[in-house]
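Only a single protein chain was left out; the remaining protein chains are all shown in position.
Here the chain labels run A and B in written order, and each chain numbers its own residues starting at 1.
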Amino acid sequence: MKVTLKVWRQKSASDKGKIETYKLDKVEEHMSFLEMMDVLNEQLITEGKIPVAFDHDCREGICGTCSMHINGEPHGPDRGVTTCQLHMRMFNDGDTIYIEPFRAKGFPVIKDLVVDRSAFERIQHAGGFVSVPTSGNTQDANAIPIPKADADKAFDAASCIGCGACVASCKNASAMLFVAAKVSQFSLLPQGKVEAKKRVLSMVEQMDKEGFGNCSNTGACEVECPKGISLENIARMNREYLKASASSE
Amino acid sequence: MATLDAKIPEGPIKDKWTNHKNKINLVNPANKRSIDIIVVGTGLAGGSAAASLAEMGYSVKAFCFQDSPRRAHSIAAQGGINAAKNYQNDGDSIFRLFYDTVKGGDYRSREANVYRLAEVSGNIIDQCVAQGVPFAREYGGLLDNRSFGGVLVSRTFYAKGQTGQQLLLGAYSAMNRQIGKGKIKMYNRHEMLELVKVDGKARGIIARNLVTGEIERHSAHAVVIASGGYGNVFFLSTNAMGSNVTAAWRVHKQGAYFANPCYTQIHPTCIPRSGDYQSKLTLMSESLRNDGRIWVPKNMDDVMAIRDGKLKPTDLPAERRDYYLERRYPAFGNLVPRDVASRAAKERCDAGYGVNKTGEAVYLDFATAINRYGSETAMISGENNPSDARIKELGEAVIESKYGNLFQMYEKIVDENPYKTPMMIYPAVHYTMGGIWVDYNLMTTIPGCYAAGEANFSDHGANRLGASALMQGLADGYFVLPYTIGDYLSNDIRTGAISTETAEFAEAETAVTTRIAGFMNNKGTKSVDHFHKLLGKVMWEKVGMARNEKGLKEAIEEIRKIRTEFHKHVLIPGSSDEMNPELEKALRVEDFIELGELFAKDALERTESCGGHFREESVEIGGPQDGEAKRDDENFAYVAAWEWTGDPSNSQVHKEKLVFNDIELKQRSYK
Partner (left out) sequence: MSKSGLLKSSIARKVSMALSAFFLMFFLLQHLTINMTSVFSAGVFNEISHFMGTNFVIQYLLQPVLIFGVVFHFTMGFVLELKNWRSRDVRYVKYKGGASSSWVSRNMLWTGLVILAFMGLHFYDFWIPELKIKFIEGDWTGALTEGGEPIRYFDHLTHKFVNPIRIAIYCVSFVLLSLHLLHGFNSAFQSVGANNKYTKGLQKFGIAYAILVPLGFVFIALFHHFNH
């Protein structure tokens, strides 16, 4: 199949950037989207041009590195997948495909389609942990039974891959789903409850500092999330936050 | 020249680690603050090591090439993590885990290390639960276990099919805590390109900032390499695109011995390549072989008809199918170990019976299982004389409940419904047991330079058991290295901060900038991937699942040729003082090519077959094991540790003899 690509090219953070058009003639439907990008880059290198920089690593949908905004949606038109698992059979021969970086003030562009998601890191530094020493001399793993339902919910929240699609899809560039996933995971487990108040206050404070927008409950994040993280987590974070602000000194 | 002293503590195996910990030197907390440790790589081993060392009070600098430590490829591990907790009361013990691991490794690992691994395994689970890792639980609220990889007990802890992710996020959260406290200084999007030695000791690294292209000097009193495995030397593997050997290889070139490079695990159930554009391979859990039957057509006409789309595999009658595993291994059938299943698939495909257009795929067929489960369900639910369609429907429901997520993943990638038509699978490289040689303390042959996790060679011998990689990474990082490194650093409490303004750092930096300039100024015409693919093809065909003397010798020649061509014709667009993924790849592939040659050389020298290393010359002849791998304990019960002397062709081998006091060596049989 043949496709026309409209790709965001931006030399560096300070460069203004613009859309460039490329045509690819030999795209196969079984290619993954990133393999199609490899073909494009191979073509650009052969033509003596600069290949398109994009983030990618595991190419099996778990590391959360790939981050393209494809035809108006993060990770493209398929559901429950990251860009690396998106296949060209989702497109038609002759299609024009827009490829842009994730856009948010909290995610400045580094180059082409590569964005800086270190804001997510700083939010995690602020409280995305349980303060236990790493000595292993904790109590036995089975000392505190945890209801299966809670453990399963905590797992579902913890399966967030930190890709940033929630921010990219949100009309407000809000990072609530990402932060809520971590807050929820810990608030559902007895090990995390001890520091729950401090955690939610610190993480939300950092999230605000990073310049992400406010949640207006459009639900786009949940739809676009490749791991299907539920909006329930945002509600849980709101509760946790209210509880914490009401009771903290 | 360093000698190979594994520094295994004296005494009975069960007391070695305890006694060792009691005797080694410690650094007092006040002094730890002024001691810097560099950790390269932030997967399970590096992440847990960085967090633990910072927790103990050291000043840690951690480096990863990804944009976050959370993206290290440990995240992709699916199945689980072993631990000798014996929660199931099924006879598991530290000794049994130790025994299984040594046996699974085909008796090519170091007993004392493996025993220690089994000993600390239980602690890992305690630690992870305390960190909030959401392991699977039973309705009573206690941790659930499953059985894995053909062992006789249920000792695998898991978090759905994302155990690696959850454990890594646990280690990542421990790191975050220390980063927040300022105890770890995190360098994301940085790649280590050289080790700096001062007076023979590891004292720092040269790293490239992948965003700005800046070459940076970083000093420390010790350097820990936890940069993972080198499966990407095959170009196509289940490793992440960025997984590379560079940190390990740079350390090797600075004097650390590289052990058993040829030990590679090839996983039999991966999704086959679909074309030349293929960039990576995806693993499907090994558990599928419990219900799937593996076959290819018996007749070449049928193979051709299937490839041309004229014949559907479901229409081929049973008598025209070759269930080759059941034919060759009647006792174990489709459940033979990974290495055996992989080799058998390759044998059929090499003979031309591959069923997809690349000729590299075999069928994994669930039709029999669907029928069986369907009939059973119908019987149980009291449905008499169910129709064939009804049986199929019931059977598919059972299969879905067991493997639903895998079937869905397969369908997403291949666009075929595996309930209706057999899956296609093919083996792929996914783990390297070889790595930097380390002693009992995880120190390499360079003083002050340590290696942990998949980057070292120590615990899995010639073959790794399922759910053991996660265990080893975390054991090294949380519980081994933090103790053993103190023994070395106790001599460094008076050293003070290491200056980066020394001749050694300048020299190392110049070496790096010269390498980079060489690439940037090269007036080549071909992309890095072009050469990486060439290398991968040679590695896969001649140094892959089955190796022989002729092929290995050819491979060495071909790899050398690729090396020359690479340096002559590679083209790196852009400049080096900006983000430049092509330059990053070039620096990695340069090291892969050198490693590839040593890899082939190691495989050539080891004329026995053991674990993942199969030499076609070393097979059983006659008797019930006819044609199977033949280990040679008399001549090869050693670790081959290679010393760099300027070129892979001149590398010198040093042998660490493996002594087995607690385990009797036996042959593995699956007939």
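The rule we apply is simple: a residue touches a chain if its C-beta (ideal position, glycine included) is under 8 Å from a C-beta of that chain, and two chains touch if they have at least 3 such contacts.
In this text, all values refer to a predicted model and were calculated from it rather than measured experimentally.
Here is the thing to keep in mind: the chain we left out touches A in the whole complex.
Touch with the chain that is not drawn comes from one residue among A:I110, A:A196, A:C215 or A:I229, which is A:C215.
Mapped onto subunit A, the interface with the missing chain covers residues 6, 8, 19, 69, 71-73, 77, 98, 100, 103-106, 109, 169, 171-174, 176, 201, 204-205, 207-208, 211-220, 223-224, 231-232, 234-242, 245, 248.
What we mean here is this: only the chains that are shown with their structure count from here on.
Our note on geometry: subunit A versus subunit B, Cα centroid distance of 26 Å, whole angstroms. Across the complex, subunit A is touched by residues 48, 51-52, 55, 66-68, 70-73, 75-76, 85, 87, 120, 123-143, 159-160, 162, 165-166, 169, 172-174, 176-177, 179-180, 186, 188, 211, 238, 240-242, 274-275, 277-280, 282-283, 412-415, 478-479, 482, 527, 529, 571, 573-574, 578-579, 581-582 of subunit B.
Of all the residues in subunit A, the ones that touch subunit B in their complex are 11-12, 28-32, 34-36, 38-39, 41-42, 44-46, 48-51, 53, 55-60, 62-65, 81, 85, 87, 89, 110-111, 114, 116-118, 120-121, 124-142, 145-148, 151-152, 154-155, 158-159, 161-162, 185-186, 189, 191-192.
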